[in-house]
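The other protein chains are all here in position, but one chain of the complex has been omitted.
Chain IDs A, B and C follow the sequence of writing; residue 1 opens each chain.
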Amino acid sequence: MMTFWKLLNLEVKRLVIPFVIMAIMVAAVQMYGAHAMARHTENEAKEIMAREKLATVQQLEELHGLASYADVIRINQSPWIILPIGLCIAFLLFYLFFVWYRDFIGKHSFMSRLLMVPASRHHIYFAKLFAPLLVIFALLAVQLLVLPVENRYYNSLLPDEMRVEYPLNYLISAIPFLRKLIPLSAEQFAFNYGMGIAAVIVLYTGVLLERSFRLLGLFGAIVYAVAAVYIATIPLGLGDHWFFYEKARLLAGIISVIGALSLWLSLYLLKRKITV
Amino acid sequence: MELLFNNRDPVYLQVVKHFKERIATGKLTAGQTIPSRRELASQLNINPNTAQKAYKEMEEQGLIVTEGNSPSRITGDTAILSRIRDELLTEAIDMFLASVRNIEVPPEQLLSLVQRRLESNRSEPSSERGGTE
Amino acid sequence: MSRAIAKYWITSVMVGLVIVFAFLYVRPGWETKGDPKLRLATLEGDPKAVANLSVWGTYRYSRDFNSRIGLDVDGIIHEKEPTLYEQTFEPWLSAKTVKNMFDGNLDFLRGKKNYGTFYSDDEMLAYANTEHVNDDWVLQISVLDKDTKQQSDFEVQYPDSNTRNYWFTDALQRAANGDIIVLSTHSVNVDAEETRHDKELVRLQIDTGKKAISSVTTVIAGREEDKKQLGLLRNTKVYNPMPYMLISAPMNGKWGYYSYQTATGKLSPISIVKAGTEIPTMFDVADDRLDYAYTDGSRIHLQSFDLATGQPESEEILIDTSQWNAVSARAVAANPKAFSIIYENKKADDPIAGVAIVDRKTGKVIYRAEVQADGTEQERQEALRKFDLVSGLAL
Partner (left out) sequence: MIELNNVKKRFGFRTVLSGVSFQAPKDAITCLTGLNGTGKTTILKSIMGLTPIHGGTITIDGSPLHHTSYERIVFVPDQLPMPGRMTVEGCLEFMSDHYRNWNPERAAELTQMFKLGLQDRVGSMSKGTAAKLNLLLALAMNADYMLMDEPFSGIDMFSREQIASVFSSELVEGRGVILTTHEVKEIEHLLDYVVMLDNGRITKQFACEDIRLAEGKSVVDVMREVYET
């Protein structure tokens, strides 16, 4: 088991710099967004009060209600929030390929050293699977840490009486994109990330297919991925003769089977068929 | 103890011949200890297995004696030592005769040529003669 | 040990962050921090007398955020995210209905439309749904015998299949001889521009054996008037056996209500309407009793009628909520023993939102509670102002 920790540690160390960059980028951009939106809200409030000749914020609040951070995010589907997360996702999607190919291509093919580690090869696989997942959840932690800070910062920029308090999970439900990223229902969370992890495993299987059979493998990988996606969408196509929760459970079952099958295939390829 | 190998004769026999030459020329005297297999391998830049084989061959020919795991020594048996000298000389002569055979020189003429060569060589220093050292 | 930490510190930090995420995600702080300090405060009566001591309403957190929240004596109840199972039936059929009515026969719900109508009694489950299929108005029927688990699905043709007219299934009952009784509203298009419709409530009796309509009778017909809903007053998707139903229709110049006897189809007027200006807030039909309530200002008038005769069954009870300086009030639910009412006064400095359970016979308050807030004067007023009470105490 120590092998796993050591290999995982190696993979995580290689991800540290990108993680730090992404975390800072997300925090910085979103904080600036909060700043911009606070300015926007304040100007808008002044405008309305002038136009409708409202003396106090109290009256504005009664007539229109005060725009909280969640409101302004929801109104313009704040790019400040979505853009940095999108960039992180783009990088991580790229990294899911790079985590393998960096060790194959290039003058120094580290993969042959990894394959000669005197322990079962699935440690290599799980190290390369868990490292990106660790970083993903670490970034989610950064996001959950930063959101309340943004909210407080947004309020701090507004005059005292314009500040609004609300449970922060509305902040998440304000943006559909964020709701998918961090679903509030644990069941939905497990479902989304279960699908995500299964997709990563299928992707890794594709990579290992290519690494084992080169061009033939690449073709195999594409066929495999398409088949996996097609099978995964079967439950959605079922008529309304099926209850929604049955379709959901069937989908979860199929995804788990695809994930398990892909995992087994990946480990088999890594053990028997991979070529350096 | 640099030794240039030709790649056609078995390396271990060349090592044995090298030792015989050293004994014949008195550089290795009876009873003198010789380097261990490992030292010999690195000195002569040969593969330890070859050194091992050379030592075994020398032991079989009685050139060296090894008790327990103490370092091997040249044999004290003078009969063997002298025989080595004659052996090397005859071997050199045989090779010489083989190389001149196709020139068809009558034996007497051959002997006088060798005689004259020997006298002219004696006047020059011995170092430039063959690099078997 | 320290060498190990030095070696694995990066991974430990990453794992630490993941644990932080898990903690942040699970922590209830997300729901409660930033919540107003609202709760339900008992003013009269014994809280234990109330089965389900909670009320629901909406709270306007900010300009665009109105969220449905519940209140009980401890504070705010947040709606939890629906599970996959709940998402299947909610909001079509409440989990309670699904459990009581369809438990054991869940498959009967397969493929049924959420705008269809159901009927459930000890022996049978029925379903009726009106569809406009290739220029024909069709009534899709499904019947399930609860004992034999035999299910039969068939379709029958509505009498008038003119596409400019419109059929809609209102209610479903069962006749003594086992036939299905379907009460449908048929809105007939009077003029070409489709601006005015005449409505008629039609009773179709369907023989499930022959899978055909055995009789069609018009229960009542009339011209649609704005704000007045002609036809069956319905408030449920799943009907149990109802010997009587309530129908609202024009009655000699004014608007009136009839009691409709399911078995015989007999209509008999009920003398509910007084000045005609009152605002009815509750029609609760239970077997052969109608619990009727209307409001004028802060006074709630409650009375129950015998649907067989159409005559009042009890004296009218008057509850004047102005005693609790309420401005508006309404009755929301009834059961054989009591009525549940809501009273409000939004204009007061400390806005009032109260609920009470009143004894049916005497009109005396069994239990009364109001929404109260804690914190500074300003905080309390703001919290109460932003909260709108929607549903009172369930009976």
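The rule is simple: a contact is a pair of C-beta atoms (placed from the backbone, for glycine too) under 8 Å apart; a residue touches a chain by one contact, two chains touch by 3 or more.
Being a predicted model, the structure only gives us computed values, none of them experimental.
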Item to complete: For the chain that's been dropped from view, list the shown partners it touches.
Response: A, B
Worksheet, complete the sentence: Out of A:43, A:76 or A:112, the sole contact with the unshown chain comes from A:112
Worksheet item: Out of B:10, B:31 or B:71, which touches the unshown chain?
Response: B:10
Worksheet entry | Touch residues of subunit A, complete complex, unshown partner | 3, 6, 10, 14, 102-103, 106-113, 115-121, 212-216, 272-276
Response to the item:
It is residues of subunit B that touch the chain not shown, namely 5-13, 38, 41-42, 44-50, 53
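Here is the rule we go by: only the chains that are shown with their structure count from here on.
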Worksheet entry | Chain of greatest Cα-centre distance to subunit B | C
Worksheet, complete the sentence: Chain centres from averaged Cα atoms put subunit A and subunit B apart, in whole Å, by 79
Worksheet item: How far is the middle of subunit B from the middle of subunit C, if each middle is the mean of its Cα atoms, in Å?
Response: 116
Fill in: Distance from subunit C to subunit A - Cα centre to Cα centre, in angstrom
40
Discussion item. Going by the contact rule set out above, which residues of subunit C touch subunit A in the complex?
Written reply: 7-8, 10-11, 14-15, 17-18, 20-21, 24-26, 30-35, 60-65, 67, 78, 80-85, 87-88, 106, 109-111, 385
Item to complete: Using the touch rule from the top, collect the residues of subunit A that touch subunit C in their complex.
Response: 5, 8-9, 12-13, 16, 19, 62, 64-68, 70-71, 74-75, 134-135, 137-138, 140-142, 144-145, 164-170, 182-189, 239-246, 248-249
